[in-house]
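For this view, one protein chain was removed and the others were kept in their places.
Now for chain A:
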Amino acid sequence: MEQLKTIGRELAMGSQGGFGQSKEFLDLVKSIGEARSKAEEDRIVLREIETLKRRLLEPDIPKRKMKEYIIRLLYVEMLGHDASFGYIHAVKMTHDDALPLKRTGYLAVTLFLSDDHDLIILIVNTIQKDLRSDNYLVVCAALNAVCKLINDETIPAVLPQVVELLGHSKEAVRKKAVMALHRFYQKSPGAVSHLVSNFRKRLCDNDPGVMGASLCPLFDLVTIDAKSYKDLVSSFVSILKQVAERRLPKSYDYHQMPAPFIQVKLLKILALLGSGDKQASESMYTVLGDIIRKSDSSTNIGNAVLYECICCVASIHPNPKLLESAADVIAKFLKSDSHNLKYMGIDALGRLIKLSPQIAEQHQLAVIDCLEDPDDTLKRKTFELLYKMTKSSNVEVIVDRMVDYMISISDDHYKTYIASRCVELAEQFAPSNHWFIQTMNKVFEHAGDLVNIKVAHNLMRLIAEGFGEDDDATDSQLRSSAVESYLRIIGEPKLPSMFLQVICWVLGEYGTADGKHSASYISGKLCDIAEAYSNDETVKAYAISALMKIYAFEVAAGRKVDMLPECQSFIEELLASHSTDLQQRAYELQAVVGLDAQAVQAILPRDTRCEEIEVDKDLSFLNGYVDQAIEKGAQPYIAEDERNGMGNVSNLRSQDQHESIQHGLRFEAYELPKPPMQSKVDPVSSTDVVPVPEALSYRETHPISSVGSTSEAGSSELKLRLDGVQKKWGRPTYSTPTSSTTNSPSEKPANGASHVDSATASYSKSRDSQNTKKTEIDPEKQKLAASLFGGSSQPERRSSTGHKASRSSGGAADGSRGSKAVEKTIQQPPPPDLLDFSDEPTVTSALPSVDPFKQLEGLLDSSMSSTTNHNAGTATIAPDIMSLYGDSTASQDSLDIFHGLSTEPTGATSGETTVTTLPQSVKGPNAKDALEKDALVRQMGVNPTSQNPNLFRDLLG
């Protein structure tokens, strides 16, 4: 039986032809495939390592065998084990003359060695020789190794040969030489900086592949210094134009796109070159417009080019027309079913939003869909976008969302990241201090140990300083609310250390300030903290300091201090602490408690945290003492640098003169060190002579931050808007879908050809296939949208009466154009640079950021993209929704767009993922092969999934 199996395997391998490996190797793979656990796998691999060690020591290993051993070494290392004992054999193999062995050797060393490995020195010579070889394959193999193994020390050894290869007759070699040179440049720019012009030269290579290869280094160069490459703008534009016009050989086409990878690189370069350069940008407009128009949005790669176009448009000097078409592309991306495209759409939106903030509002519901998507990547990208569009009006919603997400994830890296984002936004836009503290509490509670310590200090400072206005009442209210919230939170288990520090500090400062809580209550709580987190010394230090303050305030107020027994024991514990810091604090506390009220008042005055602690840097209060000492004959103080002969120039000169008068002699040699002295002394400013140790950070007082100076107004605005939205929903419908369908014929022409003519049909069809579930969720989303995209809801309310008027007059179902006249109430004026183009009639920037039609369109589209629709039935279930949809011209229009989209093939990716199991008969001529392979797969225990060995079938379709 066993034999039969082996025969079958051998047979299968025979048909394969490529498996020239020995039985040993097959067995290894098989046993690893069958390993049940990581430990078992490790055992097998360790045994294999032993075998290999033994084998490699054998004399006269045949070369074929040796090659296999090397491959097995690679295999071992790929599985995560150390194979360094065999490195030297791989190095030896590179010296071999036979091409297969040499290639295997190079492959092994590139995978094994780092560029500073000791063995590299043994390879450099071989590489040098091979770079000069007549066989271009040897040259290629050597170039490949060069990329990985050569570092800045060894670059000079191979550089001449590589440069020579730039003129090689084979384009494959030229291409690789360009890339190798690029790699040198990445590793050590200094070593090849004199050769940079070669990249420009290769741009004109008559082989498009080499030209394409030279774009990579040029991209790097342009990133670093765009100015010196401005002269190439016209070349890049003309290359891009030629590529887009399919002037390249057919072999460069990929999925019917002309050389898309070259296009992508060129667009990236142009984006850099055109950034902030009007003249350069203008030369790009035509070709960008052409590409956007021509690109095939049904393929993956077509979308890649389109996305790069958007990035380019967003980066160069803005052009309204291009921005508009970019916005159209984004709309297509966002409406797509593919998560990949949505991701790209969100990213592109984030880029464009700086130029035309209103565009986000058109897609608000799509954005919210992405935010609620189960796909983490998409979600994070959306948070990125929200971060970019945060204003004081929507900060609460955004940060709340972020915090919720932060709590839900376990990935520390991203948690840190998003926590810092929350803090940043909260500090920048906080509508109120109360909200700020609440938000900070949440952030600290869930990611406390991940955020920067500065954040904690900022929070303490904010609580201490209040709003920065002279309104003591609100400040103390804020403080007591902070105290209350902390007293609540203390009970929670496992709070992060940093948060505890803040809590201790606040309780110490303000715990008893409003008289609500007694000193013993607060001190009891503080002791609880110290006890619960007894291995955290920082927390203990904060706790004892807080205790000291509480008692000091008590003493100063003339009350008698009676320490709780647990406080007593806590202090005693610290008095004997190993940490001198804790010990000192404990002793200080003891000392302070023993003093009389007045002294305590002077040491720890209440509520003076915001007062500047004046540091007298000149130590002027010592002047009297110094004068006395000098009078008594003490030497006057000479600064340290002066004492060391490092005095500043004027001093030196006067000293010189002084000396020359005294001695009448000059030693020329003494003059020499002057210049260096000068330069050294110059930066030393006289005021900095006395270094002042920084005060403890939590006692430090800082200039008042401008947190939320504008934000109070913002928050009230926000509330207003939210109310408005709800009110709107409560209103009965004011227009019916039927009335608008009659309008459709007149609207269609304005929409252009892309819209399917059977508008009415599609609309009714969509009604049939509706799903009411979605619409029930919609109000939630709508509300979220309103709060996120602040501005949109308000004007919508205002303009509701204007819908019909604009529709009938403009006749443009697109909405954006038709309602332009009505919607002049733009919240934010367009960026000034856009105004340059304002003579154009269809300026994107003039589009109302608040266009209700667009909003409705977005609403409808998003509901459809999740394969649900609303219909007449919805009206009865949720009439308030219908009022939003009332303007069905817009909705119809959007349906049309969607319909148009859905008829197009939806990208290669969506299809590919679905095919996994197919009937065997589909496999065609290869069925036998495949069956054999399948049998082998099963034998080997290599993951026999599905009945179909034809694993990559989906590719062929």
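Here is the rule we go by: a contact is a pair of C-beta atoms (placed from the backbone, for glycine too) under 8 Å apart; a residue touches a chain by one contact, two chains touch by 3 or more; residues count from 1.
Heads up, the rule we're going with is that contacts and distances are computed from a predicted model.
Asker: Report the protein name recorded by UniProt for the chain absent from the figure; options are "Radial spoke head protein 9 homolog", "Sorting nexin-4", "Synaptic plasticity regulator PANTS" or "AP complex subunit sigma".
Answerer: "AP complex subunit sigma"
Asker: Looking at the whole complex, which of A:N144, A:Q242 or A:S497 touches the chain that is not displayed?
Answerer: Result: among the candidates, A:N144 touches the missing chain.
Asker: Which is it among A:L273, A:I301, A:V403 or A:L589 that touches the chain not included here?
Answerer: A:I301
Asker: Among the options A:A142, A:L203, A:V233 or A:V264, which residue touches the chain absent from this view?
Answerer: Going through A:A142, A:L203, A:V233 or A:V264 one by one, A:V264 is the residue touching the chain not shown.
Asker: For chain A, which residues reach the chain that was dropped from this view?
Answerer: Residues touching the hidden chain, for chain A, are 16, 18-19, 21, 26, 29, 32, 63, 71, 74-75, 77-83, 97-100, 103-104, 107, 111, 113-115, 135, 137, 143-144, 147-148, 172, 175-176, 179-180, 182-183, 186, 189-190, 193, 209, 213, 216, 219-220, 223-225, 251-252, 254-255, 260-261, 264, 268, 300-301, 303-304, 307-308, 338-340, 342-344, 373-378, 380, 411-414, 908-909, 912-913, 916, 923, 926, 929-930, 933, 936-937, 940, 942-943, 945-946, 948-956.
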